[in-house]
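Here's the structure we're looking at; comments come further down.
For this depiction, one protein chain was excluded, whereas all remaining protein chains were kept in their positions.
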Amino acid sequence: MADDAEHRGDTTREEPGNTEKDQVIYTQLRNGSLKLYELEKELPPLDAIRARREFIAQQTGTSLENIGIFSIDIERVVKRNCENMIGTIQVPLGVAGPLLIAGEYAQGSYYLPLATTEGALVASVNRGCSAITKAGGAQVCILHDGMTRAPVFAAENVVHAKQVSDWVKAHYDDLRTAAESTTSHGKMTGIVTYITGTSVFVRIEFDTKDAMGMNMVTIASAKVAEMIALATGARLIALSGNMCTDKKPAAINRIMGRGRSVVAGVALSHDLISKVFKTNAKNLVEVNYRKNLVGSASAGSMGFNAQAANVVAAMFIACGQDAAHAIDGSTCITTVDLTDSGVYVAVTLPSLPVGTVGGGTGVDTQQECLRILGVAGGGEPAGTNARKLAEIIAAGVLAGELSLLGALAAQHLARAHQQLGRG
Amino acid sequence: MADDAEHRGDTTREEPGNTEKDQVIYTQLRNGSLKLYELEKELPPLDAIRARREFIAQQTGTSLENIGIFSIDIERVVKRNCENMIGTIQVPLGVAGPLLIAGEYAQGSYYLPLATTEGALVASVNRGCSAITKAGGAQVCILHDGMTRAPVFAAENVVHAKQVSDWVKAHYDDLRTAAESTTSHGKMTGIVTYITGTSVFVRIEFDTKDAMGMNMVTIASAKVAEMIALATGARLIALSGNMCTDKKPAAINRIMGRGRSVVAGVALSHDLISKVFKTNAKNLVEVNYRKNLVGSASAGSMGFNAQAANVVAAMFIACGQDAAHAIDGSTCITTVDLTDSGVYVAVTLPSLPVGTVGGGTGVDTQQECLRILGVAGGGEPAGTNARKLAEIIAAGVLAGELSLLGALAAQHLARAHQQLGRG
Amino acid sequence: MADDAEHRGDTTREEPGNTEKDQVIYTQLRNGSLKLYELEKELPPLDAIRARREFIAQQTGTSLENIGIFSIDIERVVKRNCENMIGTIQVPLGVAGPLLIAGEYAQGSYYLPLATTEGALVASVNRGCSAITKAGGAQVCILHDGMTRAPVFAAENVVHAKQVSDWVKAHYDDLRTAAESTTSHGKMTGIVTYITGTSVFVRIEFDTKDAMGMNMVTIASAKVAEMIALATGARLIALSGNMCTDKKPAAINRIMGRGRSVVAGVALSHDLISKVFKTNAKNLVEVNYRKNLVGSASAGSMGFNAQAANVVAAMFIACGQDAAHAIDGSTCITTVDLTDSGVYVAVTLPSLPVGTVGGGTGVDTQQECLRILGVAGGGEPAGTNARKLAEIIAAGVLAGELSLLGALAAQHLARAHQQLGRG
Partner (left out) sequence: MADDAEHRGDTTREEPGNTEKDQVIYTQLRNGSLKLYELEKELPPLDAIRARREFIAQQTGTSLENIGIFSIDIERVVKRNCENMIGTIQVPLGVAGPLLIAGEYAQGSYYLPLATTEGALVASVNRGCSAITKAGGAQVCILHDGMTRAPVFAAENVVHAKQVSDWVKAHYDDLRTAAESTTSHGKMTGIVTYITGTSVFVRIEFDTKDAMGMNMVTIASAKVAEMIALATGARLIALSGNMCTDKKPAAINRIMGRGRSVVAGVALSHDLISKVFKTNAKNLVEVNYRKNLVGSASAGSMGFNAQAANVVAAMFIACGQDAAHAIDGSTCITTVDLTDSGVYVAVTLPSLPVGTVGGGTGVDTQQECLRILGVAGGGEPAGTNARKLAEIIAAGVLAGELSLLGALAAQHLARAHQQLGRG
């Protein structure tokens, strides 16, 4: 790794505090005259990371050697992805597939990168991929596409609230022009207002092309919010008023869509169900009925699925997506229809916030995963890469659902756990 | 890194398919006579990983060099954490803190490891930590502790369903004995049954000590479920009937608790609010009221918070927790009380599934993060490390909430985004 | 009552089965050769009602004399409102008010008719009315107006589902024309489609003018559904697919609106709070915060209010609305803002399904209640009476909320119960 030591990794393994400058710095950190986040002002990035890590190691009496071994390009990361960096976490990366997909954007066979520490997950998804591929592939459709931000304003009273809402409707074009002036990529695709008492929520939606787009829409919303506040006298309370809704499970995202709304499905024949899953169509239907529908309804759950979160989280981490977006991304409804020829299984993901540019997509290992899927960087035309990624993830979720439903139907779950040894 | 090349990393960077054996293997993989998951049967782990990675690189026409650079102990990982491994994802790791905590288990000052690619997050949490520490530290309490699994059975009719439920209640001791026979660590702490039509859900709860415990309780549930099915004639439909509820947002977890239920809070004086957050108590209260309470209620959201998911996901990835558990882990209610002296801010996390043994906790980089927090491995007495980790994460969530509420109150969010450049 | 005995009431009080014809009929009813619902074929309405009631009295060994005493016009009722009629239930009717309202449609002072058996309710609402009136009246706005029905179709697969949805969007005008051909009053104001797996929900929205409009939109939906099924090959599964959503609490109604969406609010000064409610602004805010917001969030509730259901149910019964619509009608969010001068209290009712023609509005006693409010029959222009009714009910809910929050704040609830003696 010597060849790229300049900007990558930290392979020197010297003892902490081995130079005079280091000694000075540790002293300053300890006495508080230098803050941890100020290290980059004093040292080049790699050195700052090392010094910070070593300081933490000293303070906590630990050895952090593995955290210090990495190969990603740091210059970019410390500016865009992570402050106060001390190294990286290495998350095991497996692949499942090939998975045959017949989407609008994803067409062909894909290997799914899954970053996870949960034993049995990759194997489970892999089995689902195999079943789908044997069945002729997963059908996938993008149903809606739009990232949202919803500032909240305080009106003086309910009449004023309605006036604010009316003003927004009447100035849609002006607001769109202003919103789009803040970005060279995105297009505003909608504004909807909601009133609860004196709180006015203005949900602004953007086509963010290949970006996940939270930042884009937040900046645009700031501009829009300012205009609304100025024109109406409503007080801007928060740029995000939780009707966006970001990183919280929320019915509004299911109903209005947020990020990429995707549905994926596959028809399984009686024969295939029997061979791959050692069960039958009626059992699959019954597991989905009693567990994913009746069970979730009884639990007051917003997730009507078996393990959507597992696949979404693992693919998000692998592909440089925001891991916290697995919350919205996994609010999935899984359906199993009994058909004459077997079953038709589908997953509906109303709110999958993904992008192929920005965020963590540029971190080297994550970028490599996007390349595995053929979706790194901006698409041609813009937006197609992100939509392709959304389609692939939805197909991956379908694979995970199929596999777990099949395993449960065949009552293999506990045995699988015992063998594969999850903690 | 030469010294531990045997079991760690992959620094050779040879061209793919550079040996005769490799050539044979690639041919077999291509023609399907060898499956990707069978590579470990043919090759030692590191070689299997390399061969698989190179095959994927070939198939997808990509270069995966960074994925192939890692230092974690592979032997353990391929058995317990990840199948079909091709390398690792490097997730940038930052630290926030020090954070002063006054919990029952966590007492003192901590640096929080946060694995994230979301720019501004670590800085945001850091600011919250600073505020909490200046305020004298976060109070934290564990309210409940119990991991659950809920098999679902099909009864013949509603009368039978009630009989099944009654049988379970009448045989609590027998079931507990059987359940506990499957584990040397855990203790069964409860069984509750729920009936919906002919579906009977048996929610089994365990004190899983320092393990997150899903595996433990699943294995025990299999045993219990078998006994119930045998004795009552109810058909076991699925070992998990979604009333557990695992990795889905669910009211049952808020009401009954699941994993570690934790609450953390801090009192901020008027003076501190003004100095650290450049705002005042009334503004903080109003942001929380209109955004986290009214906004979330209006959105039909189960998350009444600002950014709990960000902190939970980043700490989970850093500390080897199951990232998909960020879904349950982040169903947080944030409250801001107006007090005479300022505000009292609290976060309530009813369902934080964490452990310090098993799962991804043994992966080297993750283990190092646990060591930073002083919670690696089993606690003395058993369970105290996991509870300590839960307390620290809750305090971290509190820091994140404080910081974002403060930023919103001061209307700095968009500006922060612009400067720190999230995609 | 002799003057209108022909079509009203049943004052004769003869013994059951007192004529030969009666004897024959009872025999036939007993041996099953005549069904209860066939009585109207054999007898004039009043006689059929009496015969049925007397048969039930005989069968159950009861005396049903009060049920048999009524004055409403039966001809209309047995055709439109109730089959198998045996009489009426007399629900005590109280009035609260006067309540000063400043709405768009309701302007002036109103007495609210409340049909209830819940002691203390009318008194409670009355106190709220008094406070609002003293405060200068309730502000009320209609935010949205549209009754919906959402048939559900089964598509063959997810691609077909998207095609169905696309077809609907492309044929909006045709569908509207067809929909409106089924009614001389209503106007179709929207169609939105939702896809979950292979299920396609087509949510059709109508401006139903002064009718509550469920019947109107259902008939129109039948027409639309038939066209969609024919054109797309999707199978119509149910004319109501529960995304309407009718008589079930549902987030979709809060987000999209259903029926009349109304918001009402009032500013209370410190002085008024003190005088009327014997408490202060901070206490009112705190009760709302901990009970209606935090409490409801913690309970996994969709109702963020104190007693909206009480007022909605009582006014619905009084005014001939569908009592089961109190479910949707009461999904209210109550907000209490702390202001410089006191508090601003508001109620938001996203889904109030009300009408002033059709349904039970023509029953004599109910009609009289509508007249008390000045909203009986169709408005000029059409729709204004129903909207006025919605505004008045919202103001009534506001009165109920104010009163109960005030009572709780002053910790008078239990005492009030003890004195007024609810069972």
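Here are some notes:
The chains carry the letters A, B and C, assigned in the order they are written, with residues numbered from 1 in each.
The rule we apply is simple: a contact is a pair of C-beta atoms (placed from the backbone, for glycine too) under 8 Å apart; a residue touches a chain by one contact, two chains touch by 3 or more.
Quick caveat, the model's predicted, so the values are computed rather than measured.
Touching the missing chain, out of C:119, C:190 or C:233, is residue C:119. The hidden chain makes contact, of the residues C:59, C:181 or C:341, with C:59. The omitted chain makes contact with chain A at the following residues, 251, 254-255, 282, 289, 293-294, 296-300, 302, 304, 333, 335, 338. Interface with the hidden chain, as seen from chain B, comprises residues 139-141, 143, 154, 156-159, 161-162, 165, 194-199, 251-252, 255-256, 263-265, 267, 300, 333-335, 337, 344, 346-348.
Following the convention adopted for this analysis, only the chains that are shown with their structure count from here on.
Taking each chain's centre as the average of its CA atoms, chain B and chain C sit 45 Å apart. Separating the centre of chain A from that of chain C, both taken as means of CA atoms, is a distance of 42 Å.
Chain A and chain B, compared by their mean Cα positions, are separated by 15 Å. Residues of chain C in contact with two or more other chains: 251, 255, 300, 333, 335.
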